[in-house]
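Removed from the display is one protein chain of the complex; every other protein chain stays in position.
Coming up: subunit A.
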């Protein structure tokens, strides 16, 4: 029964992906229920797609996934606080936020196609002719049918009979795109001999290949003993454009498969030289291969890869993390021990108790970032874009003559947090609560806030101004850049409060390195308000005290990694870690 179900739904990759979640759940029985009715295959597909598209179902599925994740967390006895409000930058938090205010978007159903039953056995010419007559569509029949075959991964023989039929009709000529699609099927079904044949045909007929064909050939050749020809194909590609990371990945995998380590490393260096970011599979392949090699030079190169991950703030996936762990544990004489764990809020690894690197920037980095924020985010080549020179000098003087602040507050962002409450009331609540803790507060806002109105009461704003220093920018100026600068100017202890993720300001920074620096600083200094009802005491989300990055102390490694089932946004960081340490 289940087998039947799987074959009929292969064309819905989404369901494939979700299947592991469904196991044993209520959704499972639901699906099989439909299967008991003896619908035709087409009807079933329709029902399936409807089921997957409905928002309730996807929500249930993701809820299950989330549950599984937290259960796992609970098992290991980690802090449970974060389960209610995941940290602003924790992996999956954006997804969770978006689920809190659901906007059901119905996915459009795939359009009805004219369906021809794809042949399962090779056909002869008459049968193909007949099939072509049945086909009614705008597209070219041969092209269409081979695309369908690719979609359903038909067997090579069927495709070959199609090509033979085309060739007999066409004086023995098969067009290039049919050939490439056939090649795809051959590569997919690992028919190496067929790949060789197509390669010979292509070499004979065409002076050069294009990138799609070359990519397929490379992929097909690397597993055979003619894998070196894949390198030649790569050379050919380089003449016109930089090969893709997938091409490099294939070639490196091929070289490793045939024990040619030097070529693999050279290709890897070349890949980095093109400023491409290697695929995780490539890096994983090096680690997987390293298990069988006992060579210091090779080990050092693997450590270099880890440093590369660190410098570029990349995180390995779950299976890659397993490979890293296996490799470390296979190093002879060093007795590495690895475990998968989480980090406590205090920044201590649950596995070994070591403290993870602090989130704070070094003094040089701090100065650098401050300068960059001033020159690129606030000034940006044209001071009039975000503010005016007069305002800028007014602000700079204001900051200069004030003693350093402890908290810088984005007045408008905080005040607008609770749509039902009055803005000035919320602002006053937050400010007075902070002032009670003897913190020096700076409130940034716009001038319209001090114009008395129903939403901004004069008396409340006056109270705010008594308890905190205030700076009001022009109504058409942007206040966020001032927030950043004031916080940076006050020093490392100063925090800022806003719920804004500040992505647009991060984007103003010139290069990826500065952006990573900014992000690190932001993680360490941004407070977000998490309490939901305005009457209660306002609570803030804790700031991470540690930096989520691949790191080492010589005899230990800590490597954050992405879980397979969790979607992570670019501005979020993983929560799971691989802890490796040497037994002494």
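The criterion applied here is as follows: a contact is a pair of C-beta atoms (placed from the backbone, for glycine too) under 8 Å apart; a residue touches a chain by one contact, two chains touch by 3 or more; residues count from 1.
Everything that follows uses one rule, which is that contacts and distances are computed from a predicted model.
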Out of "tRNA methyltransferase 10 homolog C", "MIP18 family-like domain-containing protein", "Electron transfer flavoprotein subunit alpha" or "NADH dehydrogenase subunit 4L", flag the one the UniProt entry gives for the chain missing from this complex. "tRNA methyltransferase 10 homolog C"
Thinking of the whole complex, not just what is shown, which of A:229, A:357 or A:406 touches the missing chain? A:229
Would you mind spotting which of A:311, A:475 or A:539 touches the chain that isn't drawn? A:475
Specify the residue from the set A:130, A:205 or A:371 that touches the hidden chain. A:205
In the complete assembly, which of A:130, A:190 or A:513 touches the absent chain? A:190
Under the stated touch rule, tell me which residues of subunit A contact the chain that is not displayed. 121-122, 124, 143, 147, 150-151, 153, 157, 160-161, 163-164, 166-168, 171-177, 180-181, 184, 187-194, 196-197, 199-201, 203-213, 215-216, 219, 222-226, 228-229, 232, 239-242, 244, 246, 250, 253, 257-258, 382, 384-386, 388, 475-476
